[in-house]
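In this view, the complex is presented without one of its protein chains, the others remaining in place.
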Amino acid sequence: MVHIFTHSPSVIQQYVAEIRDKEIQKDRMRFRRNIERMGELVAYEISKHLSYEFREVETPLGTANCQILKNDVVLGTILRAGLPLHHGMLNIFDKADNAIVSAYRKHTSELSFEIQIEYMSAPSLDGKTLILCDPMLATGMSMVAAHKALVSHYGTPSHLHVVSVIASEQGLEYTRHHLPQDTRYWIVALDPEMNAKSYIVPGIGDAGDLCYGEKM
Amino acid sequence: MVHIFTHSPSVIQQYVAEIRDKEIQKDRMRFRRNIERMGELVAYEISKHLSYEFREVETPLGTANCQILKNDVVLGTILRAGLPLHHGMLNIFDKADNAIVSAYRKHTSELSFEIQIEYMSAPSLDGKTLILCDPMLATGMSMVAAHKALVSHYGTPSHLHVVSVIASEQGLEYTRHHLPQDTRYWIVALDPEMNAKSYIVPGIGDAGDLCYGEKM
Amino acid sequence: MVHIFTHSPSVIQQYVAEIRDKEIQKDRMRFRRNIERMGELVAYEISKHLSYEFREVETPLGTANCQILKNDVVLGTILRAGLPLHHGMLNIFDKADNAIVSAYRKHTSELSFEIQIEYMSAPSLDGKTLILCDPMLATGMSMVAAHKALVSHYGTPSHLHVVSVIASEQGLEYTRHHLPQDTRYWIVALDPEMNAKSYIVPGIGDAGDLCYGEKM
Partner (left out) sequence: MVHIFTHSPSVIQQYVAEIRDKEIQKDRMRFRRNIERMGELVAYEISKHLSYEFREVETPLGTANCQILKNDVVLGTILRAGLPLHHGMLNIFDKADNAIVSAYRKHTSELSFEIQIEYMSAPSLDGKTLILCDPMLATGMSMVAAHKALVSHYGTPSHLHVVSVIASEQGLEYTRHHLPQDTRYWIVALDPEMNAKSYIVPGIGDAGDLCYGEKM
């Protein structure tokens, strides 16, 4: 299942317009806030597909039959650009466990690179619902590498959701080819191309730099 | 159209369970935060029914065809309990105009009252999309009185959305009878009854007190 | 005691520059956020003058002697412009009780007005620490009228703190003349003048409009 948010109307369209706009991008606080809000709203859409159980709750005036989230959600994020997206998801799933992975493009030449996984921290993932997020799905190689590293160290989730703000068509295809078949994809906007440096076009530029400033 | 959020699964179910629970209610910060999160998620669902227009946006790497919210939204709130709900909606519609109304139950005896409108502040509402929110729709009289006062002073919205966290069946029926026919209702949870003091049962108690402390 | 924040260096200076700037003011989200941040930081400065009591707390690894806020704080706000400032203070004092007052300038001619108090909601104020906030202290008449109305209905606080973002010298003088002598004033920036319409100069314009949009 692939859900593309910009294929239907919602306020997320407005946020996408703002994070793409190179003038509005100069306001880092708004840029991060827009990514965070997308994380919140995507998390909410995902929550419609999770499991709940009934519980009787005592109110000051009576008893109500309520539904509680079965708390097996693990929010996974790829550093550093994934942090505001992860933060938004944590605003919605405030009791969730968390997995953090660092992945970066180690260049072997100006235009080619491989993905390096360094830092990893996660709970056991066996039988859990893993929501793995990275704002940019360009080649898709980081997402696939992060998933592979997590599964080989921490076990196999029962459900996998992949979240991305901007994905390239090629990156989405690559990811779908390498991740389990029943993975659900939550893509805010799907862009047609990548340039020679594997940046998504028209895209937004470098999400990490826009959130946190340029790296040396 | 009436949309009841607890009729389908989502994380909102969890928040409803928490605001109803008389133990969890003791944490006012979490109570307000839950109401605020509901405001955010309801605002997002409403946004799926608003109008957008295309705009070309220049990214650092190209040009993208985006959709911008036609900014005619007015967020209306009924004091004081409506403030955290309104705050959540403003987190989503950050450019919206705002209307604020105070309504309170002026008791004519222990068990009967009329609604008193005092403070009002709003822009022109003519042709706007008005989203009017109050966490509790008990008798529905406050909502109807607030709407009437707003329209008679500030003009007639082209679209009206009514938002409530907990509504009684009777209150919803009363409101639907008195507000324009094409009004859309966004009710988080619908409760069957009211007690003799016109509090919703099982409900949550007094939303204003739970957010801000008891009044003298 | 009068504390003027812009008389000494801190990041609040930056926020003041932003809320004054008529270009940056166009971003309502940032405007409200700046007022909210000032509310947080002023609340923190006030908290240095409150009372605490010792309590033993059990940590996972031992026992710690901690200090707990003696929780008698009431956060009072004047509508509607006071809401983001109040919201910031509530972010810091999350357990506080709250008092809400509406005050507006009822014009008797183009250039003269009296202050009308309408909506009021508050707990008993007897012996409490009341922090009363309004972003603009222009003539000072709203603050004095709000204080008078609150005290006559809800009792006399033991400590009074008055918070304002921009105060005119005349407004501060008027307020000091009419409020109890031991009141503490927390003024972010003090401006020299008012214009004929009693707006502070250079000031920021109308704080309510900048937060919430123009009123009809």
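Order of writing sets the labels: A, B and C. Residues in every chain begin at 1.
We take it that a residue touches a chain if its C-beta (ideal position, glycine included) is under 8 Å from a C-beta of that chain, and two chains touch if they have at least 3 such contacts.
These figures come from a predicted structure and were not determined experimentally.
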{"item": "Candidate in contact with the missing chain, chosen from A:Asp97, A:Glu169 or A:Glu193", "value": "A:Asp97"}
{"item": "Residues of chain B (touch criterion as defined above) contacting the omitted chain", "value": "27, 29-30, 33"}
{"item": "Residues of chain A in contact with the chain not shown", "value": "28-29, 32, 74, 79-80, 83, 87, 90, 94-98, 100, 102, 104, 118-119, 121-124, 153-155, 208, 212-216"}
{"item": "Touching residues on chain C - with respect to the absent chain", "value": "6, 8-14, 16-17, 20-23, 25, 37, 40-41, 43-44, 47-52, 55, 57-64, 66-69, 91-93, 191, 195, 199-205"}
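In this section, only the chains that are shown with their structure count from here on.
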{"item": "Intercentroid distance (Cα basis), chain C paired with chain A, Å", "value": "39"}
{"item": "Computed distance of Cα centres, chain B from chain A, in Å", "value": "30"}
{"item": "Numbers and ranges of chain C residues touching at least 2 other chains", "value": "29"}
